[in-house]
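Let's turn to chain A:
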Amino acid sequence: MQTGHDSHADKQPVNTIARTLLYVPAIIAFVYLGAIFSVQIEYPVLSWVIFLPIIGGFLIFLIPRKHEMLARATSLGLTLVAFILSLPLYINFDKTTAKMQFTEVHNWIPAWGIKYSLGVDGISILFVLLSTLLSILCVTVSWTAITEKVKEFYGSILLIEGSMIGVFCSLDFFLFYIFWEAMLIPMYILIGVWGGPNRVYAAIKFFLFTLVGSLLMLVGIIVSYYYTNKSFDVLQMMNTTYPYTIQLILFWAFFAAFAVKVPMFPVHTWLPDAHTEAPTAGSVILAGILIKMGAYGFLRFSIPLFPEAAKAMAPIMIVLSVIAIIYGAVICLAQTDLKRLIAYSSVSHMGFVTLGIFALNMQGIQGGILQMINHGIVTGALFLSVGIIYERTHTREIAHYGGAATAMPVYAAFFMIFTLASIGLPGTNGFIGEFLILLGGFMAWKLMGVLACTGIIIGAGYMLWLYQKVFFLETNPYAHYHEDVNEREFLTLLPLVVLVLWIGFYPNALLSFMEVSVQGLIDRVNVSAQQQITQNIIEVIK
Partner candidate 1 sequence: MTMEKYVLIPLLPLIGFCINIWFGRFYQEKAHWISILAVLGSFILSVITFIEVLQGKVINYDLYSWVISGNFKVSIGFLIDQLTAIMLIVVTSVSLLVHIYSVGYMHGDSGYYRFFSYLNLFTFSMLMLVTGNNLMQLYFGWEAVGLCSYFLIGYYFRKQSAADAGKKAFIVNRFGDFGFGIGVFMVFIYLETLHYTDIFANIHTLQGQTINILGFEIGLVTLIALLLFCGAIGKSAQLPLHVWLADAMEGPTPVSALIHAATMVTAGVFLVARFNPLFSMSETAMMVVALTGAITSLFAATIALVQNDIKRIIAYSTVSQLGYMFLACGVGAYGAGIFHLFTHAYFKALLFLGAGSVMHAMAGQLDIQKMGGLRKYMPITFWTFMIASVSIAGIPGLAGFFSKDEILWLAYNAGTVGRIVWVIGTIVAGLTAFYSFRIVFLTFFGKFKGTHEEEHHLHESPSSMTVPLMILAVGAISAGWVGIPPLLGGTNMIGHFLEPVLGHPHVHGTHAEEWMVIAISVVVALGGIFTAAVMYLWAPGIPQLLGRTFRSIYTVLWNKYYVDELYDYTIVRPTKWIGSRILVGVTDGKIIEGIVNGVPKLIAEFGERFRKLQTGFLQHYAMGMAFGLFVILSLVLIFVKQ
Partner candidate 2 sequence: MLPQIIFGYFAIVTIVLSLVIITRKNPVHSVLWMLVLFFHIAAIYLFLNAEFIAAVQVILYAGAVLVLFLFVIMMLNLKEELSSERFIGEWPIGVALGLSILLFIFFSIAKLAPGPLGKFTIELIQKETHTKAIGKVLYTEYILPFEVASLILLIAIVGAMVLAKKRT
Partner candidate 3 sequence: MVPLEWYITLSTVIFIIGVIGFLIRRNIIIMLISIELMLNAVNLSLVAFSHYLQDLKGQILVIFVITVAAAEAAIGLAILVSLYRNKAVVHTDKITEMKG
């Protein structure tokens, strides 16, 4: 009845946990003091958070090649400082207004009316914080995994971090596009240089897919520029009413860019390759933040700029989302590659996000945003976890695993929590997001809401199957797990567990940030639709 004693394997992590727990107060104290300090001093928060990593990323290239540890430490320090610097966003954010906050506006290219304009509102602020947090973890998880071209690796990560934050903060379309595209360069390198066996194909596929989409958006941006009286100012664009046909065309032009990034159903195939082949940190960034940029784009640009088109196209978007949910989930059942499975699960989960967004109601959009954060945390964590075990076994084949829970119980516990969050178990963050999305989706279109729910069933199916194959059963003789998580890995995963449970039990902490902004967005959609109807009536009368 009882399986054999293997207390040896059980005893070993005891020390790890004990030692790790000593660090926790230190980290809490560090963050706390950092927060106090950063709140006290006045500085342009967003610029610092964007450019500290970017400049740091370039400076890292100057470190002599032989000082690998210095490069690691520097990048860890930079990401930590960036995180601390971003804390005032959380503390000082005014949740009662839908206006942009922490704004910075400077003239940049007066000839084209382009401004260096930054700011966050309830929709974007969380992504900034998520980016600064995940970047730290990307650095720590790669600590021993990356041994070649160390400084280039960390430089790339820092460049990506800065650009990603830039994407979320830009209030000028041109600036947005610069960050949006600039990120491709280090990401391309990251996948292509430090990735898996098929990395080159994956890198170029990722690059071309994204580029085609973005370039169409570029055309859309320029067209909207001329319709906005020659301005790239996003806020001004939001107050412009474009002619309906133009809205439709631009909506699809923007769709090209955002849908590829999300990725939505027919254009998703870059994702499994890129996520699978990228190094751990790359996968984390890709899954955690980069693909959020697409959905964020829908929220920040497509919907408020072209409200009538968004409203008219919402059914198509919802159908595509539901296809992605089911498609992504079913295809997961057929995967044999650990990372590939998680990658395809992202397709499914991002389907939920877009479903929520295009439900165009409070629950849906809030759920969508929350789910983006959740997915960032959870899938990021899953990729981190996979990276940790990959470092030991050097295989991604699910069939080569088995019995990992025996050899690595602590790790198994972490993975279980993330698995549960991924399948949306109540008490984890995934539940809140999916619940709100499905509620919103169901309110918008009942049938699609019902179909989307099936994604949850299949989701449980493949994630539990994965968990079983990797962690349960007898230890696979081919897998060499060596040892359970060490302190560094433990501390990498711990914050994410805390977030998973914190958001799961107290989602209002985040929902309250976006409430007002999302309300503003919905008002924009409804009011302009109203206007459109009025206009149509007037035209008919004429």
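A word on the picks: all candidates are chains of the complex that A comes from, given by their letters.
FYI, a contact is a pair of C-beta atoms (placed from the backbone, for glycine too) under 8 Å apart; a residue touches a chain by one contact, two chains touch by 3 or more; residues count from 1.
Here the structure is a predicted model, which is why all the values come from computation and not from measurement.
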Numbered candidate touching chain A, per complex, among 1, 2 or 3: 1
Of chain A, residues touching candidate 1 in the complex: 1-7, 10-11, 13-14, 17, 205, 208-209, 266, 268-270, 327, 330-335, 361-363, 366-367, 403, 405-406, 413, 420, 425-427, 431-432, 435-436, 438-439, 442-443, 449-450, 453-454, 456-458, 460-461, 464-465, 468, 471-474, 505-508, 511-512, 515, 519
